[in-house]
Every structure is written in C-alpha cells, then in structure tokens.
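Since the structure comes first, as structure tokens, the remarks are kept for the end.
Missing here is one protein chain; the remaining ones are kept as they sit in the complex.
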Amino acid sequence: MNRARKLACVVVLVVCAMSLAANWLAPAGYAKQFREAPDAPPSHQHLLGTDEVGRDRFARVLYGTRISLLLAPAAALVSTVLAALVGGLAGYLGGFWLRLARGFTDLFLSLPWLFLLITVRALLPLNVSPLTSVLITFLILGLLGWAASARVLSTSADALRNSDFILQARASGLHGPRLFLIHVLPNLKPVLYAQFWISIPVFILSEANLGILGLGVAEPMPSWGSLLRELEGLISFREEPWRLVPLLLLIVVMTSFQLLLSNEEVTA
Amino acid sequence: MTTTTKMPMSTPAQVKSESLLSAHLTVRYPGKPPVLRGISLDIARGEVVGLVGQSGSGKSTLAMAILGLLGRQRATIEGNIIFQGADLLAMSERELRNHRGRSLSLVLQSPLASLNPALRLRTQLREAWRAHSDNNATSTDCDRAIQSALKSVSLPGDAEDPDFLRKRASQLSVGQAQRVLIAMAIMHRPALLIADEATSALDVITQSEIMELFARLNREIGMSILYISHDLPSVAGICQRIAILHEGEIVESGPTEQIFTAPAHAYTRRLMAALPQVPVRREVLLARAHAATLQ
Partner (left out) sequence: MNMSKPGRPAFSQFLFCVAFLSLALSAVASAQSGGELRFCLRSEPKTFDPLLVDDDSSLSIRYLTGGVLVRLNRHTQELEPDLAESWKLSKDGKQITFKLRTGVTFSDGSPFSAEDVAFTMQRLMDPALHSSTGDAFRSSSGAVTTKIIALDQIAITFPAPIAGLDRLFDQVAIMSAHSPKKEAAVLGPFMVAEYKAGSSLLLRRNPSYWKKDSQGRRLPYLDSIRLDIQSNRDVEMLRFKRGELDLINVIDSDYFDRLAASSPGLAHDAGASLDSDFMWFNLVASAPIPDYKRAWFRSTNFRRAISEAINRNDLARIVFNGHAQPAVGPVSPANKFWFDSNLKAETYRPDAALNLLQADGFHLQNGALLDKAGNAVEFSIVTNASSKPRERMAVMVQEDLGKLGIKVNVVTLDFPSLIERISQKFNYEAAMLGFRNVDLDPNGQMNIWLSSAENHAWNPQQKAPETAWEAEMDRLMRAQASAADPKKRKESFDRVQEIVAEQVPFIYLVNQNALSAVSSAVQGADPGILSPQTFWNADRITLNQTKRASR
C-alpha cells in the first residue's frame, strides 16, 4: 500500500466514522434551528457556523454525509447493474439484440425526463416522510442513470463477443448465462468500475436538482446535494470560506475512494 | 530434431478404417462465392489428419463448421458432417453443445488471446470441466480432473507449484498458455481435437514441444486430431494423412509420404517447391513423413 492509498484509507475511515458518530459529535441534530444565530460564522458551539435558518452546519454535513455516502453508491450500484445487464448482455448477444438495446437506450436518453419526473412527482403522495423521500430519490436516480453507461458497456461487450477466448469458451461447451457471468462480465469490470465511480458524484448533484421538482431529499433532512445547493447564491467565499466545506468534503471523499478502489482493481 | 525417434513404433490396436468423422459440405455466405466447395474430409479414429492451405482458403471455416460455431443465421451449410455416426449439421444447438468440449474440442492459434485475461487458470479449467460434468460431481472430482489434465500436458499441478493455477493468462509464457489450452481441450478425453493453427504463433522450439505433446496425446488417449496449418513442414511430423485445401476445395489428399514424394496437384507441387531446399532438412522431413505414415 503506497502513501496516497494509506492517506485515502484514513480519510474514508475518518469520514465514515464521523458520520456514524454524528449523534455524539453533533448532539443538537441536523434539524434544530438556533434562531438567535442564523447564518453564523464558525464558533465554539457551531464548528462550521449555521445555515440560513440557524441549523448547525457541522451536524448537517455529518448527517448529510451519512445519507449521501450510503445512498449515492447504492444508486450507482443499481444503475451500473442495470447498465451491465442491458448493455453488457446486448453487446454479448450481438446482432438483433444489440441493435434493439442501442435503440432502447437512445430512446431512453432522449426522453423528456423533466416532464416525466414531474409526472412521477404528481403520482407520488405529498406526505412522504423525509426518510422515504431519500429512498425514493436515490431509487429514481438508480433507475434512470443506467442508459449512458449501458451504451458504453454494449460497445465493450460487443468487442468481447468476437474475442478468441469467448470463442474458445464456447468451443469448450460453455453457453448461456454462465458464459456471460463467468467469462464476459469480469472483462467488463474496468468499464463497470469507471461507470460506477462516475455515477456517484453525478447522482449527488442530480439529487440536488431533483429537489426543484419536489423529488429530492425532503426538508429538514440534509444531503450533500442540498448542502451544495446552499452554495448557489454564494458570491464571495473569501468572506465565508467555511461554507465551502461540503464541496471540499465531496471532492476529498470521491478522490479517496477512487484512489482506494482503482488500485485494488489493478492488484487483485 | 529427434521427435520421430522418440515415438514408439507400436501403435494402439485400432481399426484404421473405423470412421470418426466424415464431412461433405459446401459453405457459403450470402452474396459471395462459396467459402468451401463440395469438400470431403474423412478422419478415422485415432488418426491425425493435416489440413493444409493458405490463409483464406477456408481452413478455419471448416473447423468452425464442424464445431457448429459458424453462426447459422449468416452462413448456409450444405451437406453433412457425420461424427460418431450422427450428423452434426442436423443436431440442435443443445446437442451440439453437448459435443463441444466433450467429444469435439478446439485449440486456437494465439494461446494468450484464447485465455480469458480476467480469470485465473483454475477458474477457467474448472468452468471447462463443469460444462460437461455430472450434476453430482464434487469439487474434488473437478480438482482431480484438472490435475490429471495438467499432468498430461506437462504443466505443474498443485503438488509441484501451488501458485500456478492462481495465475492469469498475462503471467504465462506462450508455450505454457498453449499447454493450458490443450489441457482444457483434453479434459473430457475428446474423440476429436481440432488444432486450428495451434502451433503457428509459437517459436520453433516451443512449436516442436507442442507438436510432440499432440503426438503423445494422440497415442495415449487415442484421440484423433485435425491438424490445421498453413505450414506443410510442421504438419509432416505428426500427420498420417494430409489434405490440401486450395480456394475452398480439397485439391489433393493422401498419406503424408505420398503427398511429399508424389504430389499430384499443381498447387501441392507449388507448396513442395516452396519448401526449403537444404538437402538435409528435406531428408529429415521425408523421414518424418515416412514415420508418421507408418503409424
């Protein structure tokens, strides 16, 4: 393990531990409004200051990390699995199936999602607890995020289909799902990894945008998306640099994960 | 080279005339002249047959046609391929699958590309074994089969090198990789092994080692080999009979010695003329051809 990986490992562990220990580190919770001190700078009581309605930003970052760090990868996993199934399988089967899957993903990508999501919002009940809203949000992201990855995967799988080792495997009598799972999928792993890691920050940001349609993580629950949305109106962060902490945290955690997992893949 | 001297002159008791495979076929792709035109090929049990032709002559098409991997939607195949008394062309995909890897197996040209880069050797061998194992076979059975196959191809088993099976294709030499592929191919003791340019990509020494391995497996297991190559001299050493494929047709076939000493077709003569003219080398080849034919 090199030094960068060690550091990344420490960062991830510390962030995870802190978000898990949020109850102790920030006992006031993410929802309590300290109305006598809205928009406050960092202080002994509020390490990262408070937000516009006086909620402790440190607590919100910790709890938001917990939610986003758990659910964005979960959503990325859902979308990557879907992409592997649709794109990978189509590429592996080739011919008609490949054309069908490509047509389908193109169609899926070109759908007017804004309007469809508005319809989804209209179909969902208004009284959804914040926790349920979190699950719905990331389920939507997971179910909608696969198409672009599927296109990439279908191309890779198409190339694999014509490779010698697949021919050799078929000549050995292998076939069907087992051939796909054992021989094709492991070779798509680098592409799958890449798609997975690209999806996570995209989903974290998309979650913030879903909020505009009433589909995001509901108030008062924090998420990285909503914490980043706070930065929208920020004009000069030189005066309030602590407000950039959520953004920095996102970058640091994403980089650490990438360091950790990409190396593992090479050596494994 | 001393390959021939190592071969015992006594051969397993076999009825030479017992046919294993008898193919008569024409293969064409839509809108193009036939790739294979009315060719006939017979392989007897235990026989090593060479199929020689330039690249593009349709050698690989024939191999794929026998294995049923031509992709039936695109290629049209006329004729029949009688294998162990049944027509492969009339079989369903499921029946064909049952033959592939069990009674019919394949070794391809580039060993490193034919091994799955993402898998460990053990996984690949295990998968090849599982494709035709009984439902109640245990993993011990599997390991035993793998060890025995490795032994047959002179690769280290777990006893000699416990790490070997944990390797991936990228960690092997070309020769090792080819042996692994052969081990995979013989795991179920196939009746016919199709070696499609199996030694062409190898250096001279490895090539002769692998050829020797083929010859030995032919003797020990009694499996027939369809040895496909563009290289006439390499074929001479192990094939009892040779068929010359030229532009989709078999222009000449016969015992190896006959092909070498009295080529009938103009194309065969051209092939012979292209052989190295160093006398000694020619003598060795003839000797080998003689020996192979006698088998």
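First chain written, first letter: the chains are A and B, and each begins at residue 1.
Quick note on the criterion: contacts are C-beta pairs under 8 Å (C-beta built on N, C-alpha and C of every residue); 3 or more make two chains touch, one makes a residue touch a chain.
Small disclaimer: the values here were computed from a predicted structure and weren't measured.
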Partner chains on view for the chain not depicted: A
Contact with the hidden chain (one of A:G173, A:G211, A:G225 or A:P246): A:G211
Hidden-chain contact residue, picked from the options A:G54, A:G94, A:P186 or A:P201: A:G54
Positions on subunit A contacted by the hidden chain, ascending: 31, 33, 35, 38, 52-54, 118, 121-122, 126-130, 211-214, 218-220, 233, 235
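The rule we apply is simple: only the chains that are shown with their structure count from here on.
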Separation of subunit A from subunit B, taking each centre as the mean of its C-alpha atoms, in whole Å: 50
Subunit B-touching residues of subunit A, taken from the complex the two chains share: 95, 163-165, 167-175, 178, 182-183, 186-187, 189
Subunit A-touching residues of subunit B, taken from the complex the two chains share: 67, 69, 73, 97-102, 105-106, 108-110, 113-119, 123, 127-128, 131-132, 181, 184-185
